[in-house]
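Note that one protein chain of the assembly has been removed; the remaining protein chains are unaltered in position.
To keep things simple, chains are lettered A, B and C as they appear, and every chain counts its residues starting from 1.
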């Protein structure tokens, strides 16, 4: 008798499908920290290759003991190699079907690259950002949050105002989360962030570029408070955006701690 | 004329207090990633020394350009060396006064140690946990969330049921957050977590202890779903607890990804 | 007059090329934590896309004040998109020329994926590893170290021997570094590591696979000491390998600390 025949004849016990009596539904159960190579469609309708860290979750009704974790991986293998906003709903639908669940959640975070030219010598180099999709489907409700993290230069207005020369400046990280009624591209959010800081960052700066970036930062000082407000003003003016949260954190060059500011959802009301 | 006299005669410009016209209040602005040595009062009314990572924030009305970051440090220096639930409100009050703010938020995360005896040989050793306080005061409202993270052993019920011998098991991390109407001690939450797993962890196990722990885990298999439910059952039965969130993450020994489950707030109803 | 003409007419001061009088040569100066999308050639002569974290360094003679950091980025842009052992020497050569240096060093670390079949149901899934190249050229000397990190299952022989049933097991990380006289592929090192543990890991395991993996681990207990010795025996027998270092770290399921073992270079002598 074949091994497969034997396995079919004596099915292995399905522990997960046993009933549970604790009367406690579970909000979110699944897998996380899955590394997976993906292709992401960018605004120019091209694809870029990157590596994502993935989380996949469903809800579990109170009467089941466990979910079937391997099915998340099967869905990811079947759908996950090319990710764009349109096919995320296919993944969520497959998760709900395959895991027999009401609610499905998908988290995908990945480095994202853009080619940019230095400001004077116009040399091209790649700049890295972090992007993240948080998508969920529950009944007929769908939710999609795009997160973009971009690093920038911030130069302190107080330091500039009080010192005879110079001004402390530093790398800062801005994280913007948006919900929208039409597609907002990763590139759109990056542009909003980079235009809200003292200067954007570049991988490649020749001497004349460094001069320009240094002077530009000195001419455009921003507190961490200014940075989140500058971003918020632009998001308020964008009719696609229905909700947002902006966080900025400066790795202060004169302190060993960071300065932080956050504005959430002023579109309420 | 003394330097101090000169400084008083020519005050440095207060950039932060300038008016702002973007009409955007900031929800949260302050400092984070401050390392600070603290003493924490434990359940036995003794103090233990540890090192905290601190965040301190206030709100900022729309008409001010910036907050005064150095005042957070002054408050922390004045109040921060011995932290317990009672004096956290003093810190929040000082933050609101000193920074002239409606809302103050304090985040304190630190390693926390408990001495425990191994199960058979009764040898003592220190076990490390992570604790965190998230406290805020806004107007007359106060909020306090205690978070405790404890690592445990989880042994897979499915693996045990289907294999002729053995069962995969692994280290898992459980994070419990609670709001309560009376003091819930860090030690109380640790006990709840450790009694919900296949086994608790120990720094020191002699051979007879390792035998006991191995057998105990095999006798008490739990899915990540069981783990969060076991904790939730105990928190539901605790009259002090008014809200909670339980998360568990297993560093699966047979996968390179983790299994995760979460229950939030079933006391709502 | 064009801007470029103006810049040429008034060259910006080259601070880095100023003489230095401290009489101290610098061993290693350059850039690190550069994220860069790369294609890596795998053993099957295909390419896979991934994202690398890159470090690039040269030496600096005692009489120069500084190196020209932007030139590292120019070399990476010109050569870095498809990385394999053959073209790494081209990158090192370009670094030495462009930066006018005797010594060049390149560090490239990236997630690496292999498709593997589960042991019984033969379902395919991707497993992630970490690979790293440390290459340097100094005068006519070249050095190349391949590092591969693979996670595995380890089941404790002591726990199995003393307990009536079960045995603690956990995820462990093995890091192998090799120098060789012929190409050793990432896939070769992964195979050596995975055959030295209680079991290899899989992203996708159906129930019959989980049974097989559980039983296999129980049948092949290894201490962290056994793991590094099993790898070392295989590397000793490989005529391509001229030097190696093996490290293993078990994320113990019964402790909150890790067990660690290391063997370095027994091919000396």
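The rule is short, and it goes like this: a residue touches a chain if its C-beta (ideal position, glycine included) is under 8 Å from a C-beta of that chain, and two chains touch if they have at least 3 such contacts.
Since the model is a prediction, treat every value here as computed from it, not as a measurement.
Chemist: Among the options A:74, A:188, A:226 or A:252, which residue touches the chain absent from this view?
Modeler: Among A:74, A:188, A:226 or A:252, only A:252 touches the chain that is not shown.
Chemist: With the missing chain put back, one of A:23, A:81, A:143 or A:215 would touch it. Which one?
Modeler: A:215
Chemist: By the contact definition given up top, give the residues of chain C that touch the hidden chain.
Modeler: 12-13, 15-16, 20, 22, 24-35, 55, 57, 60, 65-67, 69, 157-158, 161-162, 223-226, 228-230, 232-233, 249, 255-264, 266
Chemist: Residues on chain A that touch the omitted chain in the whole complex?
Modeler: Touching the missing chain: residues 127-128, 151, 153, 155, 158-160, 162-171, 199, 201-203, 205, 207, 210-211, 213-215, 217-218, 251-257.
Chemist: Tell me which stretches of chain B touch the chain missing from the display.
Modeler: Those residues of chain B that touch the unshown chain are 7, 12, 14, 34-37, 48-51, 70, 73-74, 77, 111, 113, 120, 123-126, 128, 203-208, 211.
By definition in this document, only the chains that are shown with their structure count from here on.
Chemist: Tell me, which chains sit next to both chain A and chain C?
Modeler: In this structure, the chains that contact chain C and also chain A are B.
Chemist: Can you give the rotation angle that fits chain A onto its twin chain B by Cα atoms, in degrees and rounded to the nearest 5?
Modeler: Rotation angle, to the nearest 5: 180 degrees.
Chemist: Counting only Cα atoms for the centres, state how far chain A is from chain B in Å.
Modeler: Centres of chain A and chain B (C-alpha means) sit 25 Å apart.
Chemist: Let me have the rounded angstrom distance from the C-alpha centre of chain B over to the C-alpha centre of chain C, please.
Modeler: 35
Chemist: Mind pulling the residue numbers of chain C that touch at least two other chains?
Modeler: 128, 203, 205, 207, 211
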